[in-house]
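A single protein chain has been omitted; all remaining protein chains appear in their positions.
For chain A:
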Amino acid sequence: MLTYIGRRLALTIPTIFALMFLTFLAVRLVPGDPVEVRTGERGISPERLAQFRHELGLDQPVWKQFADYVSGLAQGDFGISLVTKEPVLKEFLTLFPATLELAFFATVFAVTFGIPFGVVAALRRGGILDHGLMGVALFGYSMPIFWWGLLLILFFSVQLDLTPVSGRIDLLYYFEPVTGFMTIDALISGQEGAFASALSHLVLPAVVLGTIPLAAIARMTRSSMLEVLEEDYVRTARAKGLPPLRVIGLHALRNAMIPVVTVIGLQGGTLLAGAVLTETIFAWPGVGKWLIESIFRRDYPALQGGVLLISSILVLVNLGVDIVNGVINPRVRHGR
């Protein structure tokens, strides 16, 4: 197992390097010089311009810029935001827990409903339940996040007044962030009602963000389960006289989960992309909303650092998926 993890880890290093290069390149390919863009309509004297360019290292040859960028990264320097003058890494780390909390609850929602939906649909293949569940899944899969979010807000927040419209917690509560996760901090603070408030703020955004992954997981679980149910070893399990719950829930599901885990991991990308929209709709102070704002403010260092950080996290998520795959699938672990 350890050699397997080591092998997978070694493979991620070149990926991270490629990411550094691509984010570096992408920002330099954006039309317009970041310095000129910042000076605006009024223009700037050539001396001031040269000085700015020197401060930002833009007068260096490109390879030198890249080398500086990488060596900066190696020291944890992801650049300084042009707008707030704060280190990008610090801003990111302050906001990231909010996104992570949202993505986590969205995944929990997607997995807890997606897997049972898929299993039930497979067991009732061709029946009303199968068609019903898969119809709902297809609907969820094709629902634009903006539209879906607004729909839920209109119904649950405006019509029924059940959930708050935006933010992470009621303004009634205040406590210093400890972990950055509102639900955990609320519990730590010990303030009555704080946890419930944090949770009620999470429900709608998590449902909105989790809908597409839920649909993807349900569909994958169904098709994988249908395939596995035809396998000889499922017949063997039944020939052993095992109860159906054990045959389905252990012998079949364990095998059916192998492709599903990969799909869950691939939802990491969907989640972060979806987080940009979801956070904007629900005024959720996470990195998605921050990235959108950086674009509008032309805060290139923030954008460059933010994108690199997010994509590195995705790479690590994929690494995690591979490790989980190795745990549940011995053939993967033994390199076949």
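Just so we're on the same page, a residue touches a chain if its C-beta (ideal position, glycine included) is under 8 Å from a C-beta of that chain, and two chains touch if they have at least 3 such contacts; residues count from 1.
Following the convention adopted for this analysis, contacts and distances are computed from a predicted model.
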{"item": "Name per UniProt, for the chain absent here [options: \"Urease accessory protein UreF\", \"Cytochrome d ubiquinol oxidase subunit II\", \"ABC transporter ATP-binding protein\" or \"Succinate dehydrogenase / fumarate reductase flavoprotein subunit\"]", "value": "\"ABC transporter ATP-binding protein\""}
{"item": "Selected residue (touches chain absent from view) among A:Ile115, A:Ala237, A:Ala275 or A:Val317", "value": "A:Ala237"}
{"item": "Listed residues A:Thr107, A:Thr211, A:Ser224 or A:Asn255, member touching the removed chain", "value": "A:Asn255"}
{"item": "Interface residues of chain A (partner: the chain not displayed)", "value": "231-233, 235-243, 246, 251, 254-255, 328-331, 334, 336"}
